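One chain of protein is taken out of this complex; the other chains stay put.
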Amino acid sequence: MIKKVLVANRGEIALRVMRSCREMGIKSVAVFSEADRSSMHVRYADEAYFIGPSPSNESYLNIENIIDVAKQSGADAIHPGYGFLSENAAFSERCEKEGITFIGPSPFSISSMGDKIKARTRMIKANVPVVPGTAEPITDEKLAIEKIEEIGLPVMIKASAGGGGKGMRLVKKKEDIVSAIRSARSEAKTAFGDEAVYIEKYIESPHHIEFQILADKHGNAVHLFERECSVQRRHQKVVEETPSPLMNPEIREEMGKYAVAAAKAVNYHGAGTIEFIVDNNLNYYFLEMNTRLQVEHPITERVVGVDLVKEQIKIAEGKELTLKQDELKQFGHAIECRIYAEDPENNFMPSPGVIKHITEPLGLGVRHDGYVYEGYEIPIYYDPMISKLIVWAKTRREAIERMKRALYAYKITGIKTSIPFLARIMEAEDFITGNYNTHFIEDNRDFLMQQEPCGERCKDMAVIAAFVHYTDKVEKAKGAQNGKTAQANAWKNFGRKKSIMRW
Amino acid sequence: MIKKVLVANRGEIALRVMRSCREMGIKSVAVFSEADRSSMHVRYADEAYFIGPSPSNESYLNIENIIDVAKQSGADAIHPGYGFLSENAAFSERCEKEGITFIGPSPFSISSMGDKIKARTRMIKANVPVVPGTAEPITDEKLAIEKIEEIGLPVMIKASAGGGGKGMRLVKKKEDIVSAIRSARSEAKTAFGDEAVYIEKYIESPHHIEFQILADKHGNAVHLFERECSVQRRHQKVVEETPSPLMNPEIREEMGKYAVAAAKAVNYHGAGTIEFIVDNNLNYYFLEMNTRLQVEHPITERVVGVDLVKEQIKIAEGKELTLKQDELKQFGHAIECRIYAEDPENNFMPSPGVIKHITEPLGLGVRHDGYVYEGYEIPIYYDPMISKLIVWAKTRREAIERMKRALYAYKITGIKTSIPFLARIMEAEDFITGNYNTHFIEDNRDFLMQQEPCGERCKDMAVIAAFVHYTDKVEKAKGAQNGKTAQANAWKNFGRKKSIMRW
Amino acid sequence: MSIEVKIDDHTAKVELIKREGNLMTVRVDDKVYDIDLMMVENGVYSILSDHISYNVELTEQEDQKHYNVNTLYNAYDVEIIDAETRYKQGRKGDDVDDVKRIFSPMPGKVVKILVEVGDEVKAGDTVIIVSAMKMESEYKVQKDRVVKEILVKEGDTIDGNQTLVVVE
Partner (left out) sequence: MSIEVKIDDHTAKVELIKREGNLMTVRVDDKVYDIDLMMVENGVYSILSDHISYNVELTEQEDQKHYNVNTLYNAYDVEIIDAETRYKQGRKGDDVDDVKRIFSPMPGKVVKILVEVGDEVKAGDTVIIVSAMKMESEYKVQKDRVVKEILVKEGDTIDGNQTLVVVE
């Protein structure tokens, strides 16, 4: 039994993990960098330890310091959250070596899924459909052309060692094949020192649909259905929902089975996500596996009724899964919006700073996972995500209405946020009809960037508020000089007054 | 179709109703008294109208003013919330007369259920079990004694016109019957000018269990299962949960059927609640019907997955219920705690005042329906309820753990609240085992009033915080005098500092 | 420099031994704590002591020497005893005795005043009735007294701790 968990993370995910620990009667240990002394995870935890300077490579990525704290505090387990060390096989291995339970998969599972080509090979062996393409890195141009003719155009040429779009070429016409391969190889060589490339069929209207899985250490595994994550900006998910509006029960069952098979192929234990790319005709292909909790895990929790962090902890303790595939059901519809400290009107520039004022959405069907508070300064060193707003309703339509209502009530001043942009997404025709793919934001750019009209009177109210605020201040300053009470004292005094004239 | 709803209420219930209106695309109109200009319902609504001085009989109970606002604003419907005019047959009738849709039952249903003896008679006719006793007021002593011997001791003698415990006598022994009847009658005469009393069997270990029903204007009615409301203090519900730990599927089905029958017996339409008194052997008796939304409605919403306010509005619009009894299921467990501005350590004295600081609980399975904000002054004129905290989990045990976690994170300063008292309830053995009845709070008084030990170090931290706060203030004042910067500037400056020494 | 801090019935001697930003060493009576203390929100302190995380919320009274201090589940009344306070305490005997001053601990509205100036009231007699949030409270005198002054009238809205009636 785990008694004390060190949460090797910060922000909303650290709090989310600690909340489940608290419910299980498990003590939580926070670690914090210099920038995070006043962060909520430090305040919420039972214990808190300083682990280094603000840049994450000197603190949240510093394995030595984190292991030190685990020993010093007597933590018997470490939860890595997402990001930072969550998919670091060396960290998982180190925990194992130190006799500390890593709440996540084994080093073998992490590294097997970490290398894209290796993962692909394994999936083919396990009969999980992968995007048609080459399983091995290709160095021979002739072979590459043959392969492409076999797969059929369009194809994507990708660097084996790659990432971040470098060494990537889309080929639509036959005559471009050779030049594309050459330029991809040369770019790959420059960027990664390795000119190996591989070829994949290019999916024209891709949907990003992923399956949540849970697997214990006794060979039991279940999936908890899909999440639709096609609303993306620059490959970053912005809005997620479940069930996917694209899905049907047969395909869901098929994909779920493959997801479980994929996890079993790497002896997986813990919570994980199998990402698929799906085309308009519901052809689906394994894309990659995330060997950790996802940011969007709450929509699954809501629709299936499971606390994924608690399941992770129970699996790490060596317990058998109590969830049975045929007892799991999806009930209703959930949507998550990621709230970022960024300025949608200014090319989504990050907007760190001090939170002056915050009003959180409340009420039926709303879950809010955040970590900021009034007076808190969002540091410049980390991810600008402020919170996750999750709504549930019986139907997709009602869930969209509820998300609009929650975004309406969610107010943060002092910094810019993505809230108005998210509200626009909820009003976009393609989103409302569920007819969207990963090109959604690009295709709807004009609509999404358009401002909600405030109206002339509304704008005048903004002018009047500033006017009154300023003149009250001036009056008050004068009043203080003259020893008179300023008229500005309406603030909070109304309650004491015997009567207020009203029109 | 309803386009604009006047919400004839304030506080958290006004907001809760407006949220559902917003999701349905219905405009909401707030009304406010003098004390409520800065209340959240005024800020949240689309429109807001002043309706009179702070005392509720001059504002929220002023039918004329509310009808005027409905006309002036063009509202086509009025939602009364709970309390105030929600069970006022004259108000329902007035709305009808003015051509404004009253979102609630007909005047006939309200008045039929409003009179306890009339309601009892109707229930007997409809074959709904009632507490054994006399259906008619009794004026004849001899008849009373006969009746009591028929029912069997113990019995309760109650004033027909009664309420508030006046004219009420518990009789346990045969020899006390005559004197009890006489004193009850004389007290009833003094209090209500009517010496009629009736006799009811006294239930020794009573459970208060109620059933939520929904009925449309086309004769369709369903129940949405039970709520256990036995945690009460002075007949005020403190904690509610569903399902009831006492219940079993057979009895649930039986009681549900009777609840629907009770509603049909008064041609009910809208949302309503049938309250039953249940003994330890699961004998159940109709107690009364609340012809309105209940404070505790959210636990039903969560476990059944229905928005009750939306159902109310759709029923008022004349739509047919889409919910089918055999499709309704209870999923998981929900608990509600009522958070009051009161001082549990000081005989639960109301504690109005200004909210200095508030931290709301977040995360998985937590719903929070509140209306206060930092700087808001809770007025002295109305109910001291600040908010409702609702949690859901798959099991009752997990729901209790989650409620403890949520109460732990819920912080309000400036006023006293019932939060520590509620946290104690979640730790009481009788509550945890589900083995409780309406005597729970009384029976566990010592345990519930006991303080969580803070510990010596924790107490010293309180001392140190006050010490540092005070000395920093003194230093700062000195610094300001001498033109020096006070050392007190640690506040918010840490982020700017290049390095902070740490032990 | 040490200051006396009263918490509930105990008076502790508190001394700041060392301070560097938010890191400090503080003595409370005979215990010495190395702590990391930071005001994270207005009146809200986060304290780490031996790595244990405490959250302490202060509400300051108007005199800036009395605080309501909330820890996790406990609320304390804390008072700073400085020279001025000690001086006042020394001559407390001369001050108006609390028993001679009728007040409500919470804000509300005056429902009824049952006495007039000059009335002689007996111990246990109700002097004034105040309502707040649907609940009425009666305020009585503890000893036989004479009503000296009535500072409010029926219907008045009153603050917590405001003197309502003075008796002698």
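Some points to look at:
Chains here go by letter, A, B and C, matching the order in which they are written, and residues are numbered from 1 within each.
Assume contacts are C-beta pairs under 8 Å (C-beta built on N, C-alpha and C of every residue); 3 or more make two chains touch, one makes a residue touch a chain.
For clarity, every value in this text was computed on a predicted model and none was experimentally measured.
Shown chains touched by the missing chain in the whole complex: A, B.
Considering A:97, A:356, A:397 or A:478, the position touching the chain not shown turns out to be A:356 (whole complex).
Looking at A:383, A:430 or A:443, the residue that reaches the missing chain in the full complex is A:383. Touch with the chain omitted from the figure is made, among A:125, A:174, A:218 or A:411, by A:411.
Touch with the chain that is not drawn comes from one residue among A:173, A:324 or A:457, which is A:457.
In the complete complex, the hidden chain is touched by one of B:53, B:245, B:375 or B:479, namely B:375. Touching residues on subunit A toward the chain that is not drawn are 341, 345-346, 349-353, 356-357, 380-384, 408, 411, 413-414, 416, 420, 423, 451-452, 454, 457-471, 473, 487, 490-491, 494, 497, 500-503.
Residues of subunit B that touch the chain left out of view are 29-30, 37-38, 42-49, 72-73, 373-376, 496.
In this section, only the chains that are shown with their structure count from here on.
Mean C-alpha positions place subunit A and subunit B at a centre distance of 37 Å. Between the CA-based centres of subunit B and subunit C the separation comes to 32 Å, rounded to the whole angstrom. Multi-chain contact residues, meaning those touching two or more other chains, occur in subunit A at positions 37-38, 44, 373-375.
Annotation for subunit C: residues touching 2 or more other chains are 22, 36, 38, 41-42, 52, 55, 157.
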